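Every protein chain of the complex appears in place save one, which is left out.
Up next is chain A:
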Amino acid sequence: MNLLLFSLFREKKRRRIEELAQSQKKAVDGGNEDSQDWDGRWNHVKKFLERSGPFTHPDFEPSTESLQFLLESCKILVIGAGGLGCELLKNLALSGFRKIHIVDMDTIDVSNLNRQFLFRPKDVGRPKADVAADFINSRVPGCNVVPHFKKIQVFDESFYRQFHIIVCGLDSIIARRWINGMLMSLLIYEGGVLDTSTIIPLIDGGTEGFKGNARVVLPGMTACIDCTLELYPPQINFPMCTIATMPRLPEHCIEYVHILQWPKEKPFGDGVALDGDDPQHIQWVFQRSQERAAQFNITGVTYRLTQGVVKRIIPAVASTNAVIAAACASEVFKIASSTYIPLNNYLVFNDVDGLYTYTFEAERKENCSACSQVPHDLQFPSSAKLQDVLDYLIESTALQMKSPAITATMEGKNKTLYLQTVASIEERTRPNLCRTLKELGLTDGQELAVADVTTPQTVLFRLNYTS
């Protein structure tokens, strides 16, 4: 299946190459760019692009234009400039990609330096995107990396549409789902048929200790991030009663101070949130966690554990990032150059015991909340409370929303049934949670629009009464 669909995507690239050739003919003399390419610089790459072979993509035609496209036109977006991001940038820049943008909202912390190798001790405190871009631009002649010290959510479609391929090295499932949703929103369907030129491939890498995965998503064609949401285990949150009254582990003590004691005591001022990167904050939490632990004869609270629990740190290994970033960069190269059939479509890596990889084709979910065109059904009795609907949106493994806002169109007007993220509206709509769906005036077949951080677009649901 993938072969045919993938060929359709290549048309877009082929048109770009033609445009390039056209525009070059029109180019005025004197625009002779210093290519900064020394003899033999791209010999390795050329062997792939200019020679035919038995395992190449069926549509591949060796040509010298491919290299040109790679060096001069292909625009890549890298999301994340951390462990994976640094590796990705290096791999892409050395492979010949020159037009790269990088987005990262974080600044450099000293704990990053043992694997995010584009950063040095003098860079601590500076934005990751800026430093990464500076490093690559000065070290790889001809490469032009444009940094964005921002959250991905501040950009809209016009920003994302300019890229040929997007690669992610994120540490957040929410962010992944957001960019996934954004790329879905760029798809244009005409008469029910997908316009393949609106597809931007998404290559997603993730790592955790000695394990990692890499996947290729062709929005609208292959399984997307949300199609395989069940592959991500839900984050472990300790039950409140354990934290509040029955701690057993040092982690429970730390979470007690983090979640309950800090908001109560506001040790660094009103409205000052706990900053996992501020050593003073962590020291405060650490000391009080020790006190709490002592009360219950629990051992094992350390400064390092405290920081790990507060920041939900997952230990990272440079080599796993290297492996996964390499797999992702290979895919970017394959797709951009059309030399080989890309990964279809999910690679799992584990090197705890020997070295193990497993590759399989993740399947699209028919009723995926992000990429299927089908509105989702919600089945509830009319006597169910709005709280029940809210709980379902959060707890369902297929949806896993964080703080959904529910709106319905009633009597021609949009009515917000419940919204959590703005305090005043939350207060006003909170009583609705205890009301039944019938009491709220919702009818069978009613459409509900739900907004959430996990997706840039509102998701439509259809309410079906079971009784």
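Keep in mind that, in the parts below, a contact is a pair of C-beta atoms (placed from the backbone, for glycine too) under 8 Å apart; a residue touches a chain by one contact, two chains touch by 3 or more; residues count from 1.
Everything that follows uses one rule, which is that contacts and distances are computed from a predicted model.
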Subject >> Chain left out of the displayed complex - its UniProt protein name, from "Sesquipedalian", "Cytochrome c oxidase subunit", "PRELI domain containing protein 3A isoform X2" or "NEDD8-activating enzyme E1 regulatory subunit" >> reply: "NEDD8-activating enzyme E1 regulatory subunit"
**OP:** Check the options A:165, A:229, A:309 or A:343 and report the residue that touches the missing chain.
**Re:** A:343
Original post:
Taking the entire complex into account, which one of A:165, A:316, A:336 or A:401 touches the absent chain?
Top reply: A:316
Subject >> Of A:125, A:141 or A:209, the one touching the omitted chain in the full complex >> reply: A:209
Subject >> Options A:89, A:166 or A:327, residue touching the unrepresented chain >> reply: A:327
Original post:
Residues of chain A in contact with the chain that isn't shown?
Top reply: 38-41, 43-44, 47-48, 50-55, 94, 111, 114-115, 117, 120-121, 209-210, 214, 242, 246-249, 296-298, 304, 308, 313, 315-319, 322, 327, 330-331, 340-341, 343, 347, 351-357, 359
